[in-house]
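Note that this complex is displayed minus one protein chain, with the remaining chains in position.
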Amino acid sequence: MSGLTVDTASIAYKRRSVSSIMVHVMVALLPGITIYALYIDSRLLFNILIASTCALLFESVLVLLRRRAVLPVLKDASIVLAAILLVLSVPQSLPSWQLVFGVFVLCTLGKHIFGGLGHNPFNPAMVAYAVLIVSFPLTMTQWTEDNGLLDAPEIIKNAESSSVNDKGQLTEWDSLSGATPLDRLDTLKREAGISSPPVDASLTTPEQALSAADTILSSDWLILSVAWLAGGLYLLFMRIISWRIPVSVLATLWCLYALYPLSTSTPVLPATVALFSGAIMLGAFFIATDPVSAATSDKGKLVYGFGIAVLCFFIREFSAYPEGIAFAVLLMNMCVPLIDHAFTRNRFSGNSIDDQTSNRP
Amino acid sequence: MTGTFITIAVMIMSMAAVGYVLSRLAEPARRTDDEDPDADIMSANLPDMQLIEEVNRRLPQTQCAQCGHPGCRPYATAIINDEAPINQCPPGGDALIEELAALLGTDVMPLDNDKGQTKSAQVAVIVEPDCIGCALCIAACPVDAIVGAPRYMHTVIADQCTGCELCLPPCPVDCIELHTINTPLQRWQWPKPA
Partner (left out) sequence: MNRRKPVKALLARSRRLQQTGRSEPDGGLPLVRNKPGLEAVGVPITELPVPEQLVYPLLDYARQTVQAQVHVGESVLLGDSIAEGILATASGTIKAIEHRPIIHPSHRDALCVVLDVDATGDENTQSLATSDTLSTERLAQACISGLGGAGFGTALKLRAAQNKVANISDNSSETGIHTLLVNAVECEPLISCDEALIRSDAQTVITAVHTMIKLSVCQRCVLAIEDDKVDAIAMLSTAIDAVKSDTGVDVELVKLSAVYPSGAEKVLVQRITGKPLPTGVRATELGILCLNVATVVAAWRAQAGYPMISRIVTVAGSRANKPCNIRVRIGTSVADVLQSTGNAPEADDSRVRAGGPLSGFDLQSLSVPVTATTNCIAIEPPQSKSAAMACIRCSHCSEVCPVNLVPQQLYWYASGNDIQQAQRFGLDNCIECGCCDIVCPSSIELTSMFRYARSSWREQQQDKQDADIARERYEQRQRRLSHREQEARKIREEKKTQLISSKDPIADALARARARKRPS
């Protein structure tokens, strides 16, 4: 009934709309995307173009199938953001048809099967990533050669020829430049003759740990991680995301990496360096903070970030997958309803929501 | 192979640990009877008499017999004895079905349309010029909302009338009408936004 609602238009308060929030996040991704395209792999831009176009296309079709108005749904730009995050998580050498399939999964299983924006319990980009890595394990873990648009001197080139050991696995990788530092670590392990993953992902000697650390520190991936961090700080400053999730993810991971060597004698990456390896920064600031699938209560966000960090650590260190953010986020998404239930309190009266509220008028 | 098993085992244990921690955090505060009167009822450990009382308390008390039982308490008794489903009460409508489903742990079902439609609030009004003073309606009203005596004028106390329509059939001159009540201002409700 018109006229009975709050007159928000006449309040001089600049509220953010959903599309402006999505645009701010995309702006925060720009430094990282620029660095990625310039120094690491220029195919990123092409992949973003394909993924965004397909995402918009799939979303239009799905919204029409759901018998809703298409334009308002497309205008909120949330599917484009999810597609960009998916592209940033996969190797750029992924065949286009597999990327398109991933985008399709993102639109359907990740979002619209649950009812569209705001209704999905799982992070759509991570759902798509999980389906892709399970369906196409080879292409999803192959980081083949391509230079960035600029030729930076820090690119590590491993010129050894490839050879296969008796277990039929590559002991060295063929000229991979721009591989993620974690994949580089995998290579170092194979070089050292450590039996292939997933048995023991830690290194045997401190020298190898340092060497791995050097690799990371001197690679473009470090700059990329810093770019993600910068973008994340921009989002924090603009109060688009809350500090709780990124801080708890990073702090927990740091502690785990710092304390882990105490429990075993095997050295592992130094804690601070580990934070800048792989997709931790991207995950902490952009993926784990997706408001729809993350916890909403304040303390709940801390527990959610903590859980993601713990799971990510375990997956990274003890499993075949070099990067654990995706599965960690998905698993914690499952726990979100329970977390929110535990931490939502009727703080005005101090009672938990399980206590009966007063019946007084 | 052992590597795989160890990985899987570690994953399961860590998930179990996370789940255990969360379950301890999420355990609801112990409820006593003072805090939640539904606590004991939910488990349906109550003797039947108390359950019948609980169901009766939720019924709208119009005593209209539209459900096929001669009053609300007989219907409540039939529900507890599994002789009647919970969707027979038109005055209670869908809200009542949901409440009973929550109370008894059964499924929500749509209102049985054979029993009648949920009507908006109504009261009976006696058309006084036509009333012959036979007192048959007084005997029929289940909540004694009609005052009068044989050969004296009868009238319905509007506040007490539940709109059950039981007084209409006995009247030999059909002088009772049903009027929809206008909600008084203090009971006006805000409309639900789309």
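By written order: A and B. Residues from 1 in each chain.
Heads up, the rule we're going with is that contacts are C-beta pairs under 8 Å (C-beta built on N, C-alpha and C of every residue); 3 or more make two chains touch, one makes a residue touch a chain.
What you are looking at is a predicted structure, and each value in this text was computed from that prediction instead of being measured.
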| item | value |
| --- | --- |
| Among the chains presented, those that the missing one touches | A, B |
| Residue in contact with the excluded chain [from A:27, A:57, A:117 or A:233] | A:117 |
| Contact partner of the left-out chain, one of B:82, B:107 or B:144 | B:144 |
| Contact with the hidden chain (one of B:110, B:129, B:172 or B:191) | B:191 |
| Absent-chain interface as seen on chain B, which is shown | 56-57, 59-63, 71-72, 95, 142-145, 160, 162, 184-194 |
| Missing-partner contacts on chain A, residue numbers | 2-18, 20-21, 72, 76, 78, 115-119, 237, 239, 242, 291-292, 294, 296-297, 344, 346-351, 353-354, 356-361 |
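As a convention for this text, only the chains that are shown with their structure count from here on.
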| item | value |
| --- | --- |
| Inter-chain centre distance, chain A versus chain B - centres from mean C-alpha coordinates, in Å | 50 |
| Chain B residues touching chain A - in the complex, by the definition given at the top | 2-4, 6-7, 10-11, 14-15, 18-19, 22-23, 25-26, 28-29, 31, 35-36, 190-191, 193 |
| Residue ranges of chain A in contact with chain B within the complex | 1, 4-5, 197-200, 303, 307, 310-311, 314-315, 318-320, 331, 335, 338-339, 341-343, 352, 354-356 |
